[in-house]
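I have placed the structure first, in the form of structure tokens, so that the comments after it can refer back to it.
Removed from the display is one protein chain of the complex; every other protein chain stays in position.
Order of writing sets the chain letters: A, B, C and D. Residues in each chain are counted from 1.
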Amino acid sequence: MKIEYYIVLSLALFCIGIAGVLTRRNAIIIFMCIELMLNAVNLLLVAFSKMHHVAEGAKNVAMAGIDGQLFVFFIMVVAAAEVSVGLAIIVMMYRNTHSVDVNFLNRLKH
Amino acid sequence: MSATVFLFYFLSVLALGSAIMVVVSRNPVHSVLWLIATFFAISGHYILMNAQFIGIVNLIVYAGAIMVLFLFVIMLMNMNADSEPKKNKWLKLAGVVSGGCLLLVMVAALKSAEVKGQLVQMKDGDIGLIANLGKALFTDFVVPFEIASVLFLSAMVGTVVIGKKGD
Amino acid sequence: MIPVLLIVIPLLSGLATFLIKQEKGAKTWSLLASLITLVVSVIGITMVKDKAALSANLEWLPMLGSSFSVTLDGMGQILCLLTAVAFPMIFLATWNASYKNAKSFYALMLLGQAGLMGAFLAHDALLFYFFWELALIPAYFLCSQWGGERRIAVTMKFFIYTFVGSLFMLIGIIYVYFHAGQNFSIESFYSAALSPKEQNWLFWLFFVAFAIKMPIFPLHTWQPDTYEQSPTAVTMVLSGVMVKMGLLGVIRWLAPVLPMATWQNGDTVGLLCVIGMIYASILAIQQDDLKRLIAYSSIAHVGLMCLAIFVTSEKGMQGVMIQMFNHGINVIGLWIVVELIERQFGTRKISELGGLAQKAPALAILLVVVSLANVALPLTNAFIGEFLLFTGVFTSTVSKMGPVFTAVAGLSIILSAVYTLNMIQRVFFGNTNQLTASAHDIRSNEKIVLGILVVAILVVGVYPKPFLELTQGTVEAIMSKMITKHPI
Amino acid sequence: MKNILQLVWMVPVLPLIGFLINGLFRKQLSKPLVSLVGCLSVLSSFVISVLIFLDVKNGHTGVVNYFDFISVGKLHIPFAFQADQLSALWLLVVTGVGFLIHLYSTAYMKDEEPQHYARYFAYLNLFVFSMLLLILGANFVIMFIGWEGVGLCSYLLIGFWFKNNEYGNAAKKAFIMNRIGDLGFLLAIFWMVLKLGTVTYHTGDNTGVFDLVSKLSTFDITGITLLLFVGATGKSAQIPLYTWLPDAMAGPTPVSALIHAATMVTAGIYMIARSNILYTLAPVTQTVVAVIGLATALLAATIALKQNDIKKVLAYSTVSQLGYMFLGLGVGAYTGAVFHVMTHAFFKALLFLGAGSVIHAMHHEQDIRNMGGLKKKLPITHLTFLIGCIAIAGIPPFSGFFSKDEILAAAYANNPIYWYLGVAGALMTAFYMFRLYATTFLGQFRGTEEQKHHLHESPLSMTFPLIVLAILAALAGFVGVPEVLMPNSHALGEFLAPIFADSAKHAHAHHLDHSTEYVLMAVSVIGAAIAIIYAIFRFTRKPDLQEATGFGKVLADKWYVDEFYNGIIVRPLNWLGKFLNTYIEKGLIDWVVNGVGRSVNYLSRQVRLVQSGQVGSYVLLMVLSILVFFVIQFFLKK
Partner (left out) sequence: MNAIVISAIWGVIMMFSGAFSKNLKTVRALSIVGIALLFVVNLLELYGTHLFTVDTKGMLQFDSFGLLFNAIAIGSTAVYFLLNGRDMEKVGLHVAEYYALIFFVLCGISIASSFSSLLMLFLAIEIISIPLYILTGADKRNLKSNEASLKYFLMGAFSTGIMLMGICLIFGAKGSFSIEQIALGDGTLTPMVGAGLLLLMFSLAFKVSAAPFHFWTPDVYDGAPTVFTSFMATIVKAGLFIAFIKLFGDAFGELHGQWQTLIAIITAATLIIGNLTAVFQQSVKRMLAYSSIAQAGFMLFSLVALNGMGREGLLYYTLAYSIPTIGIFAILVRMKDYTFEGFNGLAKHQPVLAAVTSIFLLSLAGIPATAGFMGKFYMLSAAIQNGHVMWLVIIGIICAAISVYYYFRVIQAMYFKEGDAQELETSSFHKGLLVLMAAFVIFIGIQPQWLLNQLYTFFS
């Protein structure tokens, strides 16, 4: 497969995520859309990793491109940590206001 | 059309479709489920590229652990389709349009990307195998690996601080 | 060592004043300190020959190419003398005034003096900028704390206005710095390699700062308000001394550094100055508030000095030197009178006063003398200055506009007579009214201060030679820089 | 007798000392002491002046340098005094008349409080000092110092009774109008500095202004002389700057006599006489001077015809006479002009002092309509006043005849029209002076009973100066008897010849033949005599007590010149000031400055609305920014 396909696919996913962040009001869904963005990145990273493996492999670098996949691993790690904190915050918010609607977050403005 | 290409397109359509469904679903629970579908499709892509470890981890960690967590929270809050009031139509439109424009602009910008035409290795290559990844992780990537623990620690502490009841 | 002392004495004594609890003590102490400064500055003037004693170059920021370089040249001597004379005068004249939180007042005054001294002495651009701003801060606090009703808004405007100007200058300084071998010393500034185009826009950066400080039309509107709202002691510092920072800036840091641009823009600036002079003079006629009247009159006088600098002539420059001193003395004299009037009657409105000459003849006489100096009557100090200034403008070989400028600017001589005499007549002559019927004459300390000023006015007016000789070297040095660097 | 020249500095310094003593110790000194100091200082100046005059007459002229006044680069302005024929003559007049007037003042001002009495004498002394500086200065700057100094003293003395706002306004007007002239003077000085690099009259090495005239182009000379003349019009009350002088009568009468008749107002003539060489080389200016002088003479004479204030009449007559002097200068009759200055100083001081004596007697009544028949009550005053009137009317052999005749003769030689108009003015002069005389001294007394009761002749200290001046007014003409009447008897002309020598070289000599001169003299004398007789007869019987009507009112209201000036200068200036204050200063400049602040505030208020608190809009804005930046980076650059 040519890399362009992955780029377009991944960008599409990424932008769907962004659009989701923009259109939804529920904090959890927004958060999910952000996860979608991360996954788009992950997908592209793996694709790049495999691409570089081909390109660099020709130059006898055995493990070329492997760092891309490892980065994906770290992204997952971070995402997991983020999710735990994020959900904790959302729950805390919910406990106080009984809502997760970001439109109600307007005590702080101007 | 080879099987690979067919699979690629199938998975892509699946991923995009479910991603869109995540955004448009009125019910949060449905969103979660569609997101899980997206993750599955992406895992499919990984496996298609012979990135087995990432594919599996994606399923276990994301689709399994993280999304379940989301689901729990949503259930906990007892959310359903009607719990989210309609957002301003124009704002929604603006969101979609700007998301679309961003896609257009980025694609246009990368139209003549330097990697254009390079091939992605499919179904082959062993860098995605757990052995190789593991080796690299504990040699070259040991420092970030260790440092990631700090991240977890802080997340843990944070969750305790935030989540602990009683004050 | 002398220049360092001139800065350090007021600085340290100012800081020390913060610690004095009693009002009387703070007053006495600050008077004492300012007198010591005066003595030092007089010593500085007498040591013309001893170049070593008149300059100091201490290490400050070698890595940035800046040093604590202070030199008491002719211009510095005359301005430091003015500063040193002004402060004891002010303290004495306001001896009977009572300020709440007096220690802070006097402390800030002394700190302001230190800043002024520094700006007059600095021969290093960064150092100059430092002191330039430092002189402003105490002034800001003094005006805002002890000023009139609208003081907060007005001094804010004053501060920001001058601060914007200073920042423009800072850009200019830094730009020149990079073209002067990354060195801030005045010598390297004078030999900075700048193309005419660069000079041209740098010129306006510098000029704006100085023009605001002086102030030059149309950047003057902060000034009448600030003078009006400030406590008079501070107004004396502002108009008597601080205004000279702008002139000094032009003479020391603008004209010789950017000679080509100075030549090129001389007529434009000159035009502004002339317009400003006439404009301010006409406005002065309209004022009912004594302070505003003097403020506008000050704008007119400073405009003339600035004009004389920009037509690049030796006589004019010499005139500026001596006039900087004279204007300081005269305007302080006027402010003292205003202060005395305001303290006694609680008003500065010309329309509410009248007939003071009957009740306070000594005040009237002293005011008349000072006013006459203000209109540059011969045998007063200002005549020497204005004569040289006008001669310089008229006979300028650089500006084609010299005679025209002189003729138009000369109208201010007439207008100054109009508003000054108006003021004298309406305040001092005529019959007394309810307010002034119970007036008393001034106290002896006030008499002494004004008397000293009057003597100074007359002495300089009759025998200006020592002053002219004092600054001759500076004038020649600057003129040579302004002229030789010109392509023609 | 070199040593007398060394004493020149004492001439001005003595009055200065007098000023300082009287000024500083005005509260301590008693009135007699003040008078003593005041008079003595001027008297000693006079004595020294006489010595100097004698010395100069013997040909010992010279310049004494004291110190460098201003010295910058190549420009050197020494503080130096010049003793020559012109200054020596003027010294005599100033100190002499000055002393007499000081003496007169001791009686005239005796009702003042001691403090103000001392102040008065201090001012007078200061005036004498300034006037002497003006005369003695060896360069234009020193002259200018005195020039402005006398203006100041005039200001102080006009406004001497400072409680009265009218007087204050008159003083202010005098000062400001003088300043207008002074600006011209200053510009002329600058012009000299520009072209010649010096302002000294003559120097030993021939680098003075008058030595270097050949270096100046016609344009320069014309410019310089015109500007100097502007100065002269201010100080000597010529069109268009004459209006202050009548108002200046607000001051005490001796002051009017000294400053506004005898000395200060002649400073313009002195200056032009001093720089005669310049004027001789600038024919255009000369014409201007002559025309302005003549016009002033006529205008002032017409106004004087209808004035009823005794001092006002004299004031306009002064303006008119000054006009004659300028006419003289303009036609090159420098000696004549100086001559007329001298004679005028005598008879006009006499007239003013006489008027003062009348006013004194009438308890500060100045309106001649309320006088009349004072002849009997004030015999000395009457007699001396009559002498003064005859002198000014130009009846031989009184002094005015000689000096005026000399000017008119020269005017005729230059252009007969000058003469016709000049004689017309002279006739008017004779007429209004005798109108004044007749209304005041002849006929019936028209004042109040109380005034009548108190009428008395003035004390000796007032009449003595009158007598001395009357003698001088009567006889001073003989120092300049015209060639036709007595050859080689023009002592003054011979004395002044060195001063005007250079001009004489350049001037085209217009020599009238003797017969013409006789005719001219006869015409003017006869005309004057007729005017006098007519005036005496007419006003002794029926003084015009009514308000003037018709054209007479125009004259009485001074051709409405003050109103005209008010309309074209004072009011527009005020209007301009108000306009600038409201619309430019506050409405435009300050509005812009404050507007910057306001717009910052306004922008701040608007910009902060972007901070809506909504996460959605924040992210939207961020995404849009990303879009924009992408577009800029990828599609807009290059």
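As a convention for this text, a residue touches a chain if its C-beta (ideal position, glycine included) is under 8 Å from a C-beta of that chain, and two chains touch if they have at least 3 such contacts.
Being a predicted model, the structure only gives us computed values, none of them experimental.
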item	value
Partner chains on view for the chain not depicted	A, B, C, D
Interface with the unshown chain - residue positions in subunit B	106, 109-115, 139-144, 147-148, 150-151, 153-155, 157-158, 160-162, 164, 166-167
For subunit D, the residues touching the chain missing from this view	597, 600-601, 603-605, 607-608, 610-611, 613, 615, 618-619, 621-622, 625-626, 629-630, 632-634, 637
Hidden partner chain, residues of subunit C it touches	60-64, 126, 129-130, 132-134, 137, 141, 144-145, 151-152, 156, 159-160, 163-164, 167-168, 170-171, 174-175, 177-178
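The rule is simple: only the chains that are shown with their structure count from here on.
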item	value
For subunit A paired with subunit B, centre-to-centre distance based on mean C-alpha positions, whole Å	6
Centroid spacing, where centroids are CA-atom means, of subunit B and subunit D in whole angstrom	102
Overlap residues in subunit A, where contacts from two or more other chains coincide	18, 21-22, 25, 103
Touching two or more other chains - residues of subunit C	none
Interface residues, subunit A side, partner subunit D - complex	18, 21-22, 25, 30, 102-103, 105-110
In the complex, subunit B residues that touch subunit D	87, 91, 94-95, 98-99, 101-102, 105-106, 108-109
For the subunit B and subunit A complex, residues of the former touching the latter	4-5, 8, 12, 15-16, 19-20, 22-23, 28, 31-32, 35, 38-39, 42, 45-46, 49-51, 53-54, 57-58, 61-62, 65-66, 69-70, 73-74, 76-77, 79, 83-85, 87, 91-92, 94-96, 98-100, 102-103, 106-107, 110, 113, 115-122, 125, 127-128, 132-133, 136-137, 140-141, 144, 148, 151-152, 154-156, 158-159, 162-163
